Each structure stands twice: as C-alpha cells, then as structure tokens.
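With one protein chain removed, the remaining protein chains of the complex are shown where they sit.
Just so it is clear, A and B label the chains in written order, and each chain counts residues from 1 on its own.
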Amino acid sequence: MTKTSRFVAALALCGALFAGSALADEFTDNDVDHWMGEFKATADKGRALWVDGTLGSNGVACAQCHPNAANTHPETYPKYQKQLGRVVTIGEMINWCIQNPLEGEEMKLDDPRIVAMQAYVNFERRGVEMSPGKH
Amino acid sequence: MRTNDPSRRGLIRGAGALMATLPLTQVKLAFGGQRQDINIAYISDSHIQHIKGNEFVRNWDRGLIRAVAETNLLLPKPDFVVFGGDLAQLGTKPELDHGAEILSALNADVKYVMGEHDYYLDLGAYWSELFGPQHYSWNHKGVHFVVLNSILTHKEWTFDRWPTAEQRMLEMAGLDNPNGSPFMVGAKQRKWLERDLKKVTDDTPVVVFSHSPIQKIFKHWNFWTDDADEVQALLGRFHSANVIYGHVHQIQYNRIGNIHFHSVMATAWPWPYPQSYAQAESHLPVVTVPMNRADPFHERDATGWQLIDVHTGRPTLSYKLANNTNRTVGPDPATGMPHDFDFQERQISAQDHY
Partner (left out) sequence: MRIHGLMAGLVLLSGSALAGDLGLPEVPIPVDNPQTPEKVALGDRLFHDTRFSTTGEVSCSTCHDAPTGWTDSPKVVSEGIGGKTGTRNSPTVLNAAFNKSQFWDGRSPSLEDQSQHPFINPVEMGLADHEPILAVVRDDAEYGEQFNKAFGVATEGITMDHVQKAIAAFERTVVSGNSPFDRWFFGGEADALNAQEQEGYRLFITKGRCVSCHVIEQTSATFTDHRFHNIGVGINRIQDDIAPLAHAFMKADATVEEVDVAVLTDPRSSELGRFAVTRDLDEMGNFKTPTLRNVSLTAPYMHDGSIETLPKVIEHYNNGGVTSEGDPVNDFLSGGIRPLDLSDEEQAALVAFLEALTSPVIPTSSTK
C-alpha cells in the first residue's frame, strides 16, 4: 500500500470506530457465496490442469489414474510417504507425480497451479473425515 | 503387496505350479459329459499412448511388453490369447501400429476384442483392417466363445454431437468426463447375438468376451452397459454363461442369475474402485474382494494379465500382477459363486482405503 492509501485507510478506520459498530470479521451470505466462487474458480483451474496432460513431458494426465481425483486421499496429509522417505504435504506428492509418472519438472509448492490442483482435489473429496497420517 | 517371505514358499510353489504348469486332464463336469482343459491368456487395456514422432509413453509400452513376454513363457502353451481392448489410448494409427507390433511377438493364436479407445476416432475402421471383425463367435473344445463390441453408444452422440472425430475420441477418452455417453451393445448386435446363440444348446458353456462389463456398476465412470439386462436375458438359459470384460483396470467379479462376470486387469495402469469417489454412489459387486492398492513408484504395480482356465465349464482366473499379490478367482463348488481363493491366505492388513 502507498503512504497515501495507508492514510486513507487509517481515516476510514477512525470513521468506523466513531460510527460505533462492531468490526471483527463480519461477512454476509453474499460474501460467503462470493468467496466460495473465488475458490471454485481456482478449483476449476485445477480440474483443467488435472485433465489436460500438459503438466509433464509425455502427455499423461493426472485424470488417467485419478478420475475425479479418486485415490489421492487429501484428507490423510501430511503423512509419511514412502516414495519420498519422509512426512510430506500433498503438494510435495503432486510434485512427485509430475516428476515420475508424468516425467515432468517439479513446481514450487506455492505455484498457483499446485494450489489450484490442491483446491480441485480437496473439493472432490469434500465431506470425507480427516485422517492425517493414514497410509 | 507382494509377500516375499520364503516361509510361504510352499504355498507360492503350489500356486506357481497351478499357473505355469497346468496339466492336460479330462475332467467330468457337474452337468455331465467330459471336457478338456482350455487355457486362455488374456491381455487387456494397454493404452499405448503416442507422444510425438516415434515416442510413446514408456510406462504403458513396458506393461504390454512384459505381459507378452510372460505369456510366451507359459507351460503348457495357452489354447489362444485374447486381447481385451483399448490397445491404443486415442485410437490413432501410430498407436494401433505400435501396439500391434508389440503383440506380434506372441507365439500363439490371438483373438481381439475392441475397446472404446480403439473405436471412437474412426469407428473402428483401422482396427478392423488390422484385426478383423468387431464382433464374432467360434467354438473350441465344446465351449462357445463370443466377442461382442460392447462400447457403442447412442447414434446422436456418435455421429452428430462432435465437430471432429478427434474431439469425439477425446471426449470418450476421459473416464470421468461429464460429456461422455453410456456404453451399449445395441439392438443390431443383440439381434446378431440372439441368432448366433440359437445354434447353441443350453448345457454348452458360453464365454462372452466384452470390453464393457455387461452390467450396470458405476455410470459416472462408464463402468456400465446400458442394455445389460437385455444381453443378460439372452444368456439366461445357459447353465454356464460367463462374461469376461476389461475396461475397469481392477479386479471385479459377480454372479447374476447363472452368469458369472469377471473383469481383467490392464497392463497399463490400475484404477481406483468406484467407492473411492466420495461424491457419487457406486454399486461394486458385493462379492468382490478389492485388489491391493498400487505403489505408483513401481510402474507395473496393480497392473498385469491373467490366465483363464475353463476346464470346469466356468472360468477360473489367475491374475498375474507384477509387484503385487497374484490372485485367483474362480467358482466355489460349495456356493456356486465366483470366489477369491487367495483371500483367506492373505496375511496383510486391509488395503481397501482407496
């Protein structure tokens, strides 16, 4: 933020305080829908990456072995992953799959594509109980 | 996972003897009459995938190569080998040619079943050039064998929905694609089947080779045949009707009426069981004991091929799973149901968390 905009924000804050209403993290149903929409947009990008076969070098797509992201068990991470010899997050396992069956290059863990795929995978697995560490 | 414990060697040796050295014997059937051994090697779902030029996905190539090499070592030699469909991934000429080249190393008579990945680019034109008719039947040692093309779908989807053949193939290639369309044998082929079966007596064992399951298992992933009921009705009068199907890349088995259903493995990659998709209901046959999960580092894990022995008139499948525990599924004389013989011997914890 620039110096000016910080000043404006500070003023706004004071104004809100003077108005006497509670702050905290207030949000409306519309906000919730809107933010879910933001998430869905990312998850949809993840789905597109999941099926398009361009993440690696051999044309294989994640969806070929994991239709609807089945058998990815996002609810079990972090967990001991024997293919990596240590406890890892699902992003690291996604990278393992990109490097190994897909014969591609790993990405940085905060790459928007990794985040998008995690969003997609978790969305397809919604409602399943958390079981961290479960093989 | 594979048990490499040599203290189980006695069991393994016994199983090895069954799989690799099946003796030729005359066996009396429950229905009366005698039958010879029929041993069939079944290789399916190789999904040869073209990258560019002369490059194909190495992983799938290795799977088919291994299945062919192991089949060629069988003692005694199988009566014939079946290729169960989905030789190619996108039905292209390079893929079908490359797959045919690998299969040409088989030193046995080969029968071909077509899969949707072979069909939807050119409606099986090049497949038929290479391998012959898309449905047919023959008799062998007193058993009637039928090959069905069970991956057809609605005319509108096949001919009118998509602007190009490539698009159509891509849409059908995605297992979880919401734009897909359910498989069927179709009215025309069912009529052909009815006429074909008219010449077959009720007590002749009938074995149908199909790509789709001739059952309604999981519509979401097209583990499905829309006219399953009609086809099952045609098979209903036979004392021993059996369907062997590919497509699902996992071990499944079932009995409906007098029909035993058995899936075969893929040589390319395994699929999760439908119940692992949390957002849709599935109806996996209740009798099925799931295969072990795969370790994706070992590229052949939970892939393989199978040796089918039909000497009792009912198929017994010996699943040869590289890097995973081999399994045997066949008729249990006590219950009449298909049954996993190895299940009781398993000394590993449940691997059913898909």
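FYI, contacts are C-beta pairs under 8 Å (C-beta built on N, C-alpha and C of every residue); 3 or more make two chains touch, one makes a residue touch a chain.
No experiment lies behind these values; they were computed from the predicted model shown.
Considering the whole complex, the residue from B:N72, B:S128, B:N258 or B:Q275 that touches the absent chain is B:N72. Listed by residue number, the positions of chain A touching the unshown chain are 80, 82-87, 99-100, 106. By the touch rule set out above, chain B reaches the unshown chain at residues 2, 4-7, 9, 12-13, 15-17, 19-21, 58-59, 62, 65-66, 68-70, 72-73, 75, 295, 297-301, 304, 320-323, 326.
Operating definition for what follows: only the chains that are shown with their structure count from here on.
The geometric centre of chain A is 37 Å away from that of chain B, both derived from CA atoms. Residues of chain A that touch chain B in their complex: 51, 57-60, 63-68, 70-71, 73, 82-83, 97, 100-101, 124-128, 134-135. Those residues of chain B whose C-beta lies close enough to touch chain A in the complex are 49-51, 55, 57-59, 174-177, 220-221, 269-272, 276-280, 293, 295-297, 299, 353-354.
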